[in-house]
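Apart from one protein chain that is not included, each protein chain of the complex appears where it belongs.
For chain A:
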Amino acid sequence: MGQQKMISVLWLACWISVAYSLHNRSRIVILVPVGEAVAISCPLLSSQQSNRNVTWYRNGSVIPLIADNYLRIHQRRNLLWLIPAKIEDSGFYECHIGNSETDGRELQVFENDDGLYFNKNAAYVQKLPLENNGNLVCPDLEYFESENSSLILQWSKAYSPGLFEDQRFRALEYILSINNVNESDKGIYVCQTTYTYMGKWYNVSRAINLITYASPLKLPQIIYPKNNSIEVELGSKVLIECNASGDTQEIFTAWEVNGTELEEFDDTLRVETYSHVSLSGKWIVGTKFNISVVKNKDYLTFLCFVWTPTFEGAAVYIMLQRPTKNIQGYLIGGLVSPILVILAAVLTYKIFKVDIVLWYRQSCQPLFRKEVSDGKLYDAYVVYPSNVANCMYSSDIFVLKVLPEVLEKQCGYNLFICGRDDLPGQAVITVVDEAIRLSRRVIIVLVPDSYSNKVQRDTNEQQIAIYNALIRDDIKVILILLDKIKDYANMPEPIKYLKQRHGVLIWKGDFSEQSQLATTKFWKNVRYRMPVRHSPPSLDHQLMPVTLTATWISEG
């Protein structure tokens, strides 16, 4: 028994060495377990040439193996049959076609592994990808098939009794189908059938070594680009990269523009591919190129293709764009900010118009002084409702005290006030007409109550003054209303017209010293409407702080 085993091992070693020497000669070796039926075809014949006559010889023998079906070794249908094969049958068998064509087959009859019904070294390797359905095929049975059309196969797996308890396995003719192949399915499978010849049954078996491998459909992850755009300055340098990660190194990346490979599209660009293993153990594969000086023609969409031998691939793009931010910046800077500046200026002017004009007049006073005289004597002609009722009305105080105090004393204007500056006995019409002609402004002081109560009678000079103001375009009117008026409807029509044309200033002050400062809002508005002073004194003190002004006033 032990000797037999040793012989078996020696045989096996011998076969393998023969097989390798045959490999160098590119010969197929037929391996068959001892006691089984085997049929050997001549390599010179393809199945289409079965009508040609083949003669078989053994190991250089000149005696052909004859077509006697009763012999254990015989020739039938151009095939060499050994039914059954014995250990001593191992060797080279020549087949001759005609006189010139000669080829042959190496036959090795082996014993199964100790205590097993197969020999691992004689197994057919079959491979299936994991996580897919696949088939194992019981190979090289066609010669038996034609003899015995309904071959019944039995499948088994080494060391795994009850193979078909697993519903994933199903046998169909020569096929063992496996659903959802997993790693535990690898190993030796044996398919077995019987061949009946001359009334006897002979075993025919094939061992299959199933090797599983990782399912090829592992998608690589594209890291960059992400269908994005980048902004690059004209003339700048840019590095554009495309990369992906995956379980294998076999990830392909390539750049394209308009369906053309990048280097073909632009022969100034050099594409460089790289790959390395990341810290997480994944392969990183990528391709990159440099644009050393970005030109107008480079503002393009670059397409990066990522694929693997088993993944049909994906395309991602990156777009090179001119820096739009700066253009926006210019737009804001060039259009929006001037508008804002103008708006601010207009607003400022609206709010501080009076102060600005007054400041301007004061700072440029020397210029005005040099102006040629316009032939006027008075800066303003003052009209007011005198002779009202029987008392000294507030309008008299305002006109005869406050107005001269501020405009004449503080601001240096020269006023003509009816009832102060006219000489008694003069014809009213002459005086008024002459005085207005010599005045640059007409100040009309109105007392609202007098209108609403209809007690105010227009005096002659007031009528003449208003008439003058209406007909003469060259004279400006300053309407001053003492206290707010609620209803302008009762106003005489000329007054309504003048109000609409020149606006109205409302005096809300009392007759305190505070209300008589030229720097209050009301007086600034009056001064704004007054002409530029032609006669000094200096107004420096008016722009001094109120306390100083007050001091000056008290001194005055």
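Here is the rule we use: a residue touches a chain if its C-beta (ideal position, glycine included) is under 8 Å from a C-beta of that chain, and two chains touch if they have at least 3 such contacts; residues count from 1.
The working rule: contacts and distances are computed from a predicted model.
The subunit not displayed here is recorded in UniProt as "Interleukin-1", chosen from "NADH dehydrogenase [ubiquinone] 1 alpha subcomplex subunit 13", "ESCRT-II complex subunit VPS25", "Probable vacuolar protein sorting-associated protein 16 homolog" or "Interleukin-1".
Among A:L44, A:L163, A:L400 or A:L438, only A:L44 touches the chain that is left out of the view.
Only one of A:Q126, A:S245, A:Q463 or A:N490 touches the chain withheld from this view, namely A:Q126. Residue in contact with the omitted chain (choice from A:N182, A:S215, A:S337 or A:T430): A:S215.
Listed residues A:S275, A:Q362, A:N490 or A:S515: the one in touch with the omitted chain is A:S275. Taking the complete complex into account, residues 15-16, 19-20, 22-23, 26, 28-31, 41, 43-44, 46-47, 121-129, 132-137, 139-140, 142, 213, 215-217, 248-250, 252, 254, 256, 259, 261, 275, 305, 307, 309-313, 315 of chain A touch the chain not shown.
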